[in-house]
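Handing you a structure now.
Left out: one protein chain. Kept in place: all the others.
Entry: chain A
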Amino acid sequence: MTSPMVSSSNLLHRRAVIGELLRDRGDLLCVASLGAPNWDITAVGDHPNNFPLWGAMAASVMMGLGLAIAQPNRRVIVFAGDGEMLMSLGALATVGAQKPRNLSVVVLDNERYGETGMQKTHTAAGVDLTAVAKGCAIPTCLTVKTEAEIAGLRRAVYEGEGPVFATVKIDPEALPFVLPPSDGVILTTRFRQSVLGNEALYN
């Protein structure tokens, strides 16, 4: 019996994983890197507390850090592709030095640059992002490959003491685009209004 969370090649489906992590999300704040992570968080349900990036590659983890510092009483999750994470390895060192208790970074690792023709990334050659995060003094570091491990990741994101880092090995599938608003002013304003209230519109 195959699970809807796992592909025929026995790899996790990216949107099934994200759907499980964003289910019953409460006041969780979410940043997603450009490309597939953006479309994924939108596919499971666009939300004003989502900030899907359409550019600025390498921004997502540091945006999550600034947001986590500004909102210490809320949890923040960052979804980054493996290409995005490889471009911003230094951000893991900065997160490891800062140790924000309310930040989780989840890398969706398909070992490919998905938007540009599925070229292999360094993770396909054995680069281990979880080991990098560990080396950057991030206290909780996981690699998730099976459906059974998703529950533990969800617990770490919602109840654990951060920072949390996880590499989720996913199927290199090309899924239909599900696009959020692309206007940065709309994305920024709706997020700030949702998080900070209507007051955000006046300053």
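One rule holds in what follows: contacts are C-beta pairs under 8 Å (C-beta built on N, C-alpha and C of every residue); 3 or more make two chains touch, one makes a residue touch a chain; residues count from 1.
Convention: contacts and distances are computed from a predicted model.
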Listed names "Na+/H+ antiporter subunit", "ABC transporter permease", "Sulfopyruvate decarboxylase alpha subunit" or "NrsF family protein", with the criterion being the UniProt name of the chain not displayed: "Sulfopyruvate decarboxylase alpha subunit"
Selected from A:Leu67, A:Leu153 or A:Val168 as touching the chain missing from the view: A:Leu67
Selected from A:Met118, A:Ala131, A:Ala174 or A:Leu196 as touching the chain missing from the view: A:Leu196
Chain A, residues in touch with the chain not shown (by the definition above): 29, 31, 51, 53, 55-71, 88, 90-91, 93-94, 97-98, 184-185, 187-188, 191-192, 195-196, 200
